[in-house]
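Let's turn to chain A:
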Amino acid sequence: MSNNTNSILSFMRAGVAGVALTIAASAFAPAQAADPRADLYAKFEKAVKGKTVAWVPVWVGVLEGEWTRVMKAHFDDYGIKMVMRDPNLKSDVQLQAVSTLINEKPDILIVQNPTTTLLARELKRAMESGIKVIQVNMASNQLTDAYVGADVPKLGRSIANEVIKACGGGKGSGKIAILQGEATAAYSFDMTKAAMEVFSKDPSIKVVSSQPTNWDANKAAEVTTNVLQQNPDLCGIMSVWGPQTAGAAQVVKNAGKQGQVKIFVASDGQPADCDMLEQGLFYKNLSYRADTQGEAIVNAVLTLLQDPRPAGSTQLAYYTTNYWVSSKADRQYCFTVPKE
Partner candidate 1 sequence: MSLARDIVDRIFFPDRDVHAIPVLDGGFSPNERLERAPVLGDTLKSADALVFDDRGVLYVSAGLQILACAAPDFSERKVLAEFDANVGALAWSAHTGLLACVSGRGVCAVDADGAVAGWLEQPDGDPVRCPTAVACAVEGTIYLTDGSRHNPFEQWQADLMQKRPPSGRVIACGADLRGACVLADNLDWPAGIVVTHDERSLYVVESWAHRLSKFDCAGGKPRVAVKNFAGYPSRISRASDGGYWLALFALRTQLTEFILREHEFRARMMNEVPQHLWAGPSLGDGFDPREPTQIGRIKKLGIQKPWAPPRSYGLVARLDALGNAVESFHSRASGRFHGVTCVVERDGRALAVSKGHGKIAALPVDG
Partner candidate 2 sequence: MNALRRLWYRYSPQLIIGELLEKRWMEPIVPFTLMLLVFAAFIVTIPSYASIVQLQQLMRSFPEQAFVAMAMALSILSGGIDLSVGAVFAMADFLTLYFLQVQDWPLPLTIVAVLAWGALIGAVNGGLIAYAKTRPFLTTMVVLIILRAAYNKITGVYAAELAGASVDSAAWDFLGAGFVFGIPINMVCLIVIGAIAHLYLTRIRSGVHIMAVGSSRKAARHAGINVQRSLFLAYVLAGMLSALAGLLYAARQNSAGTDTGVGWEVNALAAAVLGGISLAGGRGTISRALMGAAIIFLLINGLVQLGTHGSLTSAAIGAILLAAVAFNVKFVKNKGKILQKIYVSPSLVEFSPPASIERGGGTVFAENDRLKDSEAIALDKIEGPEDIILDRSDNLYTVNRNGSIIRFLAPNYEKREEFARIGGRPLGMAIDRDESIIVCVAGMGVYGVRQDRTIFKVTDETNRTWYRFKDDSRLWLADDLDIAADGKIYFSDATTRYDLSEWALDGFEGRGNGRLVCYDPATKTTRTVLANLAFPNGVCISHDGQAVLWVSTWLCRIYRYWIAGPQTGKLEIIADNLPGYPDNINRASDGNYWLALVGLRSPVYDIAMADPSFRTRMVKQIPPDEWLCPGINFGCVVKFDDNGEVLESLWDPGGVSHPTITSMREHKGYLYIGGLENNRIGRVPLPGADKSWTGWDSYWGDKTKKGAASAVAHARADHVVSA
């Protein structure tokens, strides 16, 4: 864990230094054109300024809003134009939006895939037509120029190991319920798959349920209610996203099984997740920070813009580092939504 902390800190330091350098460079640029540092900035500006980035999330929730805010702030600074389309959780609308954007030929297309297949064909078409594509957090079957987001299988494994620590080996009944997100979304699919591999190695763990909840707290609540009825001695719930898990947590609380049923969640650092944890509704939260993730997206964009090779040449990955949030002391790993 300390390892993780170190790496993120160093990453941040590098980021700050980078920004400082940029500012310094911009201050000198007009005066001395021959200055190599000024040259660097000129090259940078030439590569990024006036470029267009198109961004299509699944919808604009808290997480996506945070990404958008961070991206916007940076892009404004660099003179990059950003266009966003909000399909509001409608996959067919999202497909339309992406298709249309491809026709509009932005320089970079950033998508968050609702499923592994939905956008695959269009992403390929985008790269063929010269648009560099970045996928965020939820990947497609189609690999593109860059991926920014959680290392989902790793996420699944870490959380599964934590579950085993809490419920395995005779601690509790060993009965586990898994709340998937969207069954065909990469985030949920890969995480569940990785977790199951871990669980299968421990015979004391018994997965009694593994169902998709479509990112919906109500659906999660329904599923949890059913599971609790059938398995009153449930030990743990492993879930993939804070907001949907909140539904399950309420059910557990109302059933008076808070404490008995431990809820493990992998989430995106929304403030509400930390709140839930502090209230004891979540047992452990494997979190990453959307704001830093947003900066990672920005970095990917900068990289691809400055890379002269055509679309489809690279397959870069910017994996996010995760932090365990298990008490109030870990509040720092939840971002705060700035008041507008």
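On the choice of candidates, all candidates are chains of the complex that A comes from, given by their letters.
Here is the rule we use: a residue touches a chain if its C-beta (ideal position, glycine included) is under 8 Å from a C-beta of that chain, and two chains touch if they have at least 3 such contacts; residues count from 1.
Quick caveat, the model's predicted, so the values are computed rather than measured.
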item: Chain touching chain A (counting every copy) in this complex, out of 1 or 2; value: 2
item: List of chain A residues in touch with candidate 2 within their complex; value: 59-60, 83-93, 95-97, 99-100, 103-104, 114-118, 120-121, 141, 180, 182-184, 186, 189, 193, 211-212, 214
